[in-house]
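Only a portion of the chains appears, each positioned as in the full assembly.
By written order: A, B and C. Residues from 1 in each chain.
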């Protein structure tokens, strides 16, 4: 959460470093300039000996940065590899997409690329956004559990007014429903919104603050609250996210003919399905956030490239896969990302390289977020197919017996 | 996982895109050149209309990139803000550090900066790496549970030879222990290593492959296996990571005088502790991966800046906080990151801007990984203090009654 | 789940044991008689040498048993100890209660008794049922994710008709809401009911079967389904239970003066609160179903005594505690049982000793289930206070320094 109280509190602080300690150069009036960046580069060089020859090589005017970073000093240059085309047959994303992946991990682009090729030979990946909920979850503190329960009913009865208070703070945010969970005398409200093309964490924070203030002012007991009772669960994986969705819940599906899988990966669909049983058991026992292969890899690379809030990988990498081996030997494979937090507007999406990468996907700007979410899910599925097959090919193809045959 | 079987399998694939589909330009001999990057930029522009004016503005020779990316096309320029100094009193990190944070999320740098200032006024953050385990976790398939159990004993008895086989593949990796978990006839081996200054996922993959091959060749039944049974749990949060450590387990500790907290954040230590009880309950009920505020934010920004495998945020953001309100009103606050995966060598750490950012921290190269891990933990604690206080300051200071006073 | 399809399927089976194997004596017409029980006792004695001298000593007519057990052979005699009085100040339970605890674990009754005494000195335990949901959760299989999503909307739009179909099968069950969760092409419906004084697993199974059949008949695609998609989650602990409630969600609260705690347990409220921080961290790291001490002990003993479905301890022992140390040194302690499954009607509640034990509590029959649920929560809190204090008293009182004092 980066709510505005934080901004207000924090703004002056860099200046007031206690005098005996070195201060990062700062100029409140003209902070986003090449000159200030240069001062900070020199400062760093002087203090630490690090020569920022490449960090200083950004290609844009720092004046675009307010709202994206403070104490701007330069840029990280993260290599972008291109993968694709990924053929997507979604509701919002339709056609072939070349996917910019910003990463420093070798084979990642190649592996996703291979998965995309396989998907192409299967006619593309079907994608669907099936749910959409961003939330802020305050906790109200009542004197006891009974009053907390009654408070919850009062909230239900005043939903329209609460919604009005919340939505007055935002153009695009819409309050959809308020989930309620009680512990002792605490009533946690998980306030759910749709947030248009923005990821919406700030929007929902602001709207929920307004909702809470309305509640506090209008409920006869004026109950105290904290804006986050930790069940939002912002910037963290959680089971509640997996169950109730955070951001977009997106499904990617493909049916893979055995012949295609064998030709491209050297693995049969039957081997894949047998291995799946092992992986499901392992993921369940481990208490894992995802029972597929590596959603985090593709998502992170796309997030960096396209100006997403990359920390949301914490939530976004979570999901549930579901597969069936069909009678004809085809393999039906679905991946459901349960808490994919993405934006095509706001945050870092408008920064220079980030915007260009969104444009490669035809996803820059308003009305594009579901399209982008669908492509993300397709990319994840491509990468999971490729890596899973690679794990199997390493050992299994040299094995004459398939799993469990001679039991 | 990016194991070498994947590389072998995937290398040729970009070339064999089926002929009727557009191919991303590729030249196997000279792929990492400005010319090839330029071809791909033109290709993208032609296919998608996206002008990569900024993406093309990298400042280094693409020849440095093999092993880091395929189909190199340009760079994401992610703004870096400088926070600090963060005063660290660790085993490996000692002194004041200026921390490069690559982010596009406004207030993040400012908020972490505020937390660092507060920590400075408390005399710095104490940091300790308390555990260090990277793993690859194959699953061996035995005919039944009894044989799987006996297989497990055999593995214990042959640990020295298995270790020798594994360690023969690596200079810096050391096999420390093999955890065993059985489901039905499957024996999952969670092979643990220390990996020097590398994150070690590849190293442990290679070493474990050698270990498995040794087992398969030498065990009388030559049991089949898969290199990952999904309990590693690579690129995913999991409870097993939180319990058994993945990467570094690092603790950051600080004791905050009430006066300091109030002066900088407007919140009392008593309010903080009372709020903590609410957050603990919420995090527990939610099944959250972390019961602090937002480890993912600071870690992601550091990871992008310093060439970490950013997808590891999925695992690294997990942890457990522990606090006590002391008799004198001071607040003891610890954050334990249970699966922090970091490197100061290998992967993206040697790329131009990434290396410079590691150098700002004095963490580039061999022998530096624990120092870097300690700084990471300190940064997380700084950010959690700042955000948590901001959440409280929004409402609580205007409240005349502290939590639960009149119950 | 013990749905009626199971009954239908299973009824004939005992008779058709293959001829080469010994059959348990069975007489379909007069199965619930002393004679049949005696035949089975003799059968057992002959086959296994076990003399069922005590098992055969039941005090009631087996004719009361149909619907409760098959192949009736005798009884387990589980010792009942009496604890109390427990002073309850609930909505439904008010007054002093003597609690029958059926257990074979020494000190259990004594420890709960001590907790009840302490609660009595605090003026009693406040109890509240804050939520009430029993569910059956079918999964509908649609051709793809898009159709599954649209199916979900159709269900929302036809909620009234679905409710009518479900409620036509039951007098007391009321369908409250249908939670929806999608994975791939599967739409899981978590159908929630209130079930009067019955636990309601059978009732909701039957009602949901009717609802599903209505859906299947009326939805244009006549989608297939399974009656349980495993998210009910019957007879298992789960995070979804903790979040969304299964059975009753009940809170027990007490505020303990430091003097009372010290006098009865030898522990201070401050020690308790400091220890709590350690336990919260441990429970969170462990992925525990409960972050209190031992809800399962008291609940199990009450469940056996009062004819509950004791297997529901799997779900019922789960919960979240929440506490605060107040300014005056008092300790506010709440326990929220999130999935307490209880009945005062149906199942085993009408059997002879079971009914007597419910009568001790004034909880037999219709209109009593919330009263019983409240007493259960109060008992749990009593036991947790006593055991937690005992753990601390063992070590802490001999320790001159309280936790964290000299840090």
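Quick note on the criterion: a residue touches a chain if its C-beta (ideal position, glycine included) is under 8 Å from a C-beta of that chain, and two chains touch if they have at least 3 such contacts.
What you see is a predicted model; the values in this text were computed from it and never measured.
Undergrad: In this structure file, how many copies does the full complex comprise, given 3 in place?
TA: 4
The working rule: only the chains that are shown with their structure count from here on.
Undergrad: What whole-Å value do you get for the distance between subunit A and subunit B if each is reduced to the mean of its CA atoms?
TA: 16
Undergrad: In angstrom, rounded to a whole number, how far apart do the mean CA points of subunit B and subunit C lie?
TA: 40
Undergrad: Pull out every residue in subunit B that's touching 2 or more other chains.
TA: Only 239, 278, 280-281, 283, 285-287, 291, 403-404, 407 qualify.
Undergrad: Once bound in the complex, which stretches of subunit B touch subunit C?
TA: 239, 242-243, 255, 274, 277-278, 280-281, 283-287, 291, 320-324, 326-327, 332, 338, 402-405, 407
Undergrad: Going by the contact rule set out above, which residues of subunit C touch subunit A in the complex?
TA: Interface residues on subunit C, with respect to subunit A: 91, 126, 128, 130-131, 144-146, 148-149, 152, 181-186, 239-240, 243-244, 249, 251, 253, 287, 320-322, 334-336.
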